[in-house]
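Here's a structure for you.
With one protein chain withheld, the remaining protein chains of the complex are depicted in position.
On to chain A.
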Amino acid sequence: MEKSLFDKYGGFSTVSKIVMRLYDQLLEDDDVGPFFDDVDMPRLIDHQTKFVASLMGGPASFTDTHIQRAHHNLEIAPLHFDRLKEIIAETLGEFDVEEDDIETVLAAFEGRRKLLVDG
């Protein structure tokens, strides 16, 4: 069986660092940050942990319905989605994730665009 990116990059030990970095980046970013203004820290961390773990094939997965339901109240514009994609790419790059693997993650992320972006 092919190794998941989660295992390839050292499991939770690395993924935890990626999660924390992503968390910092998201909160600091003025485009996507406002979405998290009223989200409590444990909830946001929980969300980020599952998000990164599922992107990298770790022990979490979301169905499309689940993703859609979790975001349906948010007015997510293409700009926000693109910005988040950039942040993910930058963060993964910082942790020496190979270019091809970043592409794989971004493609999986892009595949969910319709579930999140309005209109």
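Methods note: a residue touches a chain if its C-beta (ideal position, glycine included) is under 8 Å from a C-beta of that chain, and two chains touch if they have at least 3 such contacts; residues count from 1.
Quick note on the criterion: contacts and distances are computed from a predicted model.
Asker: Between "Adenylate cyclase, class 3", "Aminomethyltransferase", "SusC/RagA family TonB-linked outer membrane protein" or "cytochrome-c oxidase", which matches the UniProt record of the unshown chain?
Answerer: Matching the unshown chain against "Adenylate cyclase, class 3", "Aminomethyltransferase", "SusC/RagA family TonB-linked outer membrane protein" or "cytochrome-c oxidase" yields "Adenylate cyclase, class 3".
Asker: Taking the full complex into account, find the residue in A:45, A:67, A:89 or A:106 that is in contact with the omitted chain.
Answerer: Checking each option in A:45, A:67, A:89 or A:106, the one touching the absent chain turns out to be A:45.
Asker: Considering the entire assembly, which residues of chain A contact the chain that has been omitted?
Answerer: Spelled out for chain A, the touching residues are 12, 16, 19-20, 23, 27-28, 33-34, 36-37, 40-42, 45-46, 48-50, 53, 58-60.
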